[in-house]
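Excluded from the complex is one protein chain; the other protein chains are retained at their positions.
So, subunit A:
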Amino acid sequence: MAHEAAHDHHDEHHDHHEHQSFFQRWVMSTNHKDIGTLYLVFSLLMFFIGGSFAMVIRAELFKPGMQLVQPYFFNEMTTMHALVMIFGAVMPAFVGLGNWMIPMMVGAPDMALPRMNNLSFWILPFAFALLLSTLFLPGGGPAGGWTMYPPLSLQSASLAYVVFAVHLMGISSIMGAINIIATILNMRAPGMDLLKMPVFVWSWLITAFLLIAVMPVLAGAVTMLLTDKYFNTHFFDAAGGGDPVLFQHVFWFFGHPEVYIMILPAFGIISEIIPTFSRKPIFGYKAMVFAIASIAFLSFIVWAHHMFAVGLPLGAEIFFMYATMLIAVPTGVKVFNWVATMWGGSMTFETPMLFAVAFVILFTIGGFSGLMLALVPADFQYHDTYFVVAHFHYVLVTGAIFAIMAATYYWIPKWTGHMYSEFWGKVHFWNSVIWVNVLFFPQHFLGLAGMPRRIPDYNVAFANFNMISSIGGFLFGASQLIFLGVIIHCVWFSKKKATDRVWEGAKGLEWTLSSPPPHHSFTIAPVIHDDELAHGHVED
């Protein structure tokens, strides 16, 4: 094909990018860095919106009895908090990080399909405008929980808005995932073999596969809700031969892989950061890659562990219990390898490393409480209690969110060309790590004592732990303003220039580019030196 034409076109484009208007740069972009920035800023905004919903929840639960809000509004808050945090904060943050880093890590100029990349992002603000607008509708927003179980969710006047918002988010995620797979499989520089890719890139390749496999299933599930409410179908109505439990099966077939969609990229991030600050290649690179793949495979055959208490046949409960516990094996491999990477390393504890170490410890706590929940007889006791809430907040806040924060501190000098304030980063870290435990650890006890989740009022017996949890919640929430401050300072006010390598022990292609990197990362394929890769030489 006409290489000259491609060349000319490229140069012309390259020359023009300097003098583009604000609208052209941010709205019509085909640049992976600008789109990545949009994703990250959007995610941060959603993090604070979803966080403010959590503050309402914790304020209401500060004392027993009803104090601040109506029960319906409380239910709207629990529902919206989850939807906004999952689809608005965590997933777009990972896509943003992937957008920024994957092309640089594999030696590509940009994503494989840059215009579709832009569309993937721009769907999101509209989808969340649609979702959040339901709070102002006469009938109120969705209040049946983010899982949208029928028949409760079918009573909501805003169901159609929520379903369509979920459709839009799904389209965005699928397109984003297709783009990431095409980038990784097609845009790698010569010599960047699959088993030389950074673990973060591997984690995203597998996550993208999960996204394409399960987001359409969610779309199918919510479409059935829509037709049950508005078009007289009976998927979830026993009178017509259907079954509300059918929704739970279809939903969790999406939902469980979704859980790993929110944690596998975090595993990838931690696997980048720990070797850098331990000044050692990652321990067991191949085992790390295969562990991620095993977790992804297992995620498709464990969904019914969310439904143990719904009345499944005994054979199903036993199968899903053992399959779920099997996940502890590859996860254990990962935790072991992170610790083994640190073992004997020349470690330093800059803010990204602090978050990464906290991730390893606190995520493991969340993993263990997950194992407890996997036991069918025990789950009958824990189901729908605050123990479950504590469990998934340990894996999502101290897991996914901590990894996103670690990644932000780790890569923001590369993105902006300036160092963030190490002092304020550490202040942010210590506040976060202390208050997040004050916030969520007591919820284990509340759950074991029998406090149900998604309830605005509770027995006075639960008062003390709830008050402690709320205090932790407010302070954890306030600590995130420090995070915002550190980012704003780093982007606009920091005087301290970042070097290209930024961190002494950092290895990988992304650190060979300038800080900030050029507009198109690698316009000519870089030469790969195995010694420059984060995991060193990999034996074949």
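Definition applied: contacts are C-beta pairs under 8 Å (C-beta built on N, C-alpha and C of every residue); 3 or more make two chains touch, one makes a residue touch a chain; residues count from 1.
Here is the rule we go by: contacts and distances are computed from a predicted model.
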By UniProt, of "RNA polymerase subunit sigma-24", "Oligopeptide ABC transporter ATP-binding protein", "Dihydroorotase" or "cytochrome-c oxidase", the chain left out is "cytochrome-c oxidase"
Considering the whole complex, which of A:Met46, A:Leu130, A:Ile273 or A:Ile487 touches the chain not shown? A:Leu130
Per the definition of touch given earlier, which of A:Gln155, A:Asn186, A:Asn464 or A:Ser514 contacts the omitted chain? A:Asn186
Residue ranges of subunit A at the interface with the undisplayed chain: 1-3, 5-7, 9-10, 13, 20, 24, 27-31, 108-110, 112-116, 118-119, 122-123, 125-127, 129-130, 157, 160-161, 164-165, 167-168, 171, 174, 177-179, 181-183, 185-190, 212-217, 219-221, 224, 226-227, 230-235, 237-243, 245-246, 249-250, 253, 311, 313, 520, 522-525
